[in-house]
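Note that one protein chain of the assembly has been removed; the remaining protein chains are unaltered in position.
Chain IDs A, B and C follow the sequence of writing; residue 1 opens each chain.
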């Protein structure tokens, strides 16, 4: 009953097999491996983007920071949601990589930015050298509260950003969860909607530590390559990153893994709803935020369930009926049995 | 006959096995995995440094940059050899991480800094706010030209640096090659000699991409942790780094791998010397720089040998007898047969 | 009728005279001038802080940025009001100087931070390497909305900050306006209240471009000196900065200038209130925010009055009776006649 985070899960057998296969012989380093050539072509094909520049890095913070830094000047601002990962969980990394750019934090339900909010924020940005100018919009799909931007919503936000002359980054740490839930093509929810650069996550969905950065317009490719090396993020034995991503994209493994995570979350959602539990945010993929009495949390923890209090631990002195919120994440490796057990214990304790 | 670089080799079976073993179940992320606890204790024991702070990162550039940045202020200078990896091969990463510190490049045979050179350089550094002040000394063992600092030499350099009030970093991308060649203990050539922080390489000696940073004085530990996260270098699924390092340090695997690389280089050195080839630098571990006629290079390349022209390609129009220099690196996976074949082809062509 | 900004005014005759006097002969540069010795001693005496480290720079953005950077680490956060000058008007300079630290923006009436808000914000700051940690509190007195922190309020904010282990910076671009309005000593509203470092403004109150940075604890002095030089803010002909500050502090000129500005603002406040005009924020010194019908603004502008629409220009299509807000700043050189004329035109137009 591990629902703490999808990055606490392991990797499927195909990934281990790919590492073994890639281990044969000597290989040129730093991205010149033949596996990377294949990864690049696969991603271009899957995204219907034959010109895209494609790179691999090992962490999501890196993918986001380098992608954003490639577009933003140090005297500009990165527009994002107040609860974006780049604001809340990356310890100033995007600022570091962008040479001192600032973040503009936007409000919005379910960690989503609405078209109205973005329009207003950009309208409110004063011109002139005294003020950090709009530099980029970064949106997260699915969001840190588990909600999903639809293709139409992404399209509208990109339209607004582009009208102001700023590009759009999508933090897709859980991109595949959004994709399979939305039921669209990768292109439809990215470049066809206006996204300029995507952090295409692999780690949370079954890799050891691989994320792709996809520039749909390759104009920033050369700059990215220098930024990646300068950040210490270019791997000498790059083949081990490539091999993981290669396995991920073979035989629809990436989609299968995300579908499993989403299906478990859907089942959990149904069970919780059935039990009368309040869900705080609409489920966009594999994450749920739920509220139930503290006594139920205690029963679950006693039974070995692992998940986070979210956004905060219960207040001191809260009674057994205090409605307390938590985050429940399903991963590719969450089983039906995990869901069933958690649900049953919960129902008993309610 | 692959002698281009030790980071073009794969990993031994033990490392793949460790990854598989670590793949079981869910694990806490970001360095809180149980494998990391074991790695920390192993390294402390091997280095006789029970208080040392130990961290893992995935690339050598990262290890060096974060280690150095933990000590240097942005208005200071990093003293290193003109041919140090941090100067020649890291695309300004140490400057980036150190917030804009500069490098002071010292000369010296075989990419080694002599005590006299360091003493003079520090004496020449003017005081006052107009000038970047000495901030740290960084030495590489074995050096980028394959030479080795002895324990006595490391001790003397550290003494000079400490007398000026600056700490010492050792870039140990090939630390184990130096260690087994020197025949000393890890402690003797590091903290007992005065080294404050070590980049303890794993990648070039048989891992996929893991380096340890070892602070012998843990005072900088907390700062390092923030710097690592801010740089995007903290892995969520950290267990896969830990597992590799764990395997590396088990049953003396790290020493065995380095001994093999050094033994192959020693055999190659003997054969080259026997063939009358000029060796440009003294062999400190697993790297040789040799000079032989261009026609011999051509014969070797025709036979499939892979290595770098170093430091530069042959001049245009150089004749078949032009003495041309190259770098030959042996790795843990270089075979006796590789050495024998290269030597034989070379002898025939001389 | 110039009420746009106090930094649009000139300088009093004493400042010009001081520049002429300082122009004699040769002088050592970079702060080693004898005028600076006198300035340092005067400021130490006026602030009852014999150990204080005192420096001069030429702009307020510089004073704030360097003062803050001396305390904040790049992975930390600067807590300030949403309308602080360091957030709204310095184009990311504090982030630049602090090596990539972020800002945490707090709400509060009249651009003041309340004790409750600060307490909550610090309580909400999550620990751990994923999140920018609290680094410093910066408060502005008088604020960007013209309000004033009392000695008691400053004391309480400092107490809260220090309890969390973070220091306090005061942006005193209009410090003297606050001081004479509060009727306390310089020490009482700064270090005795807990302020660690003060940007002590001169430019807005009658100098050409001189601000002092005063560290009440000199521990950061050496670091500041390097940061100032590295930022290009150390003047070779430093005597011309010193001479201005010397004149400023002689014969209570600084106090006289601020008192004049405040007195004009007080008279204007009385006249506006008398005319039934709404004042938006409480007057803390020399700045008023007032709201009157658009037709009155138009009459004033037609008569040559200069001031800013604040925080924004009138909406398109606003009618003549639309209540529109503006900022009116009195400076040391604002005359009684300026105030009288503006008031009379306004009354006629209401």
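Criterion: a residue touches a chain if its C-beta (ideal position, glycine included) is under 8 Å from a C-beta of that chain, and two chains touch if they have at least 3 such contacts.
What you see is a predicted model; the values in this text were computed from it and never measured.
**Student:** Using the definition of touch stated at the top, determine which of C:240, C:254 or C:292 touches the missing chain.
**Tutor:** Counting the whole complex, the residue in contact with the absent chain is C:240.
**Student:** Looking at A:153, A:211 or A:225, which residue reaches the missing chain?
**Tutor:** Selected residue, touching the omitted chain: A:225.
**Student:** List every residue of chain B that touches the chain not included in the displayed model.
**Tutor:** 74-76, 88-92, 95-96, 99-103, 105, 129-132
**Student:** Which parts of chain A are in contact with the chain that was left out?
**Tutor:** Per the touch rule, chain A residues meeting the hidden chain are 30, 73-75, 99-100, 129-130, 133, 223, 225-230, 234.
**Student:** Just checking the interface: what residues of chain C touch the absent partner chain?
**Tutor:** The missing chain touches chain C at positions 2, 4-5, 7-11, 16, 19-20, 22-29, 57-62, 65-66, 90-93, 96-97, 203-204, 208-209, 226, 229-237, 240, 306, 333.
By definition in this document, only the chains that are shown with their structure count from here on.
**Student:** Closest chain to the protein CA centroid?
**Tutor:** When every chain is reduced to its C-alpha mean, the one closest to the whole-protein mean is A.
**Student:** Please tell me the distance, in whole Å, between the geometric centres of chain A and chain B computed from their C-alpha atoms.
**Tutor:** That gives a centre separation of 35 Å.
**Student:** Quick check: how many Å separate the C-alpha centres of chain B and chain C?
**Tutor:** About 52 Å separates the centre of chain B from that of chain C.
**Student:** Can you list every residue of chain C that touches 2 or more other chains, as numbers and ranges?
**Tutor:** In chain C, the residues touching two or more other chains are 74-75, 99-100, 129-130.
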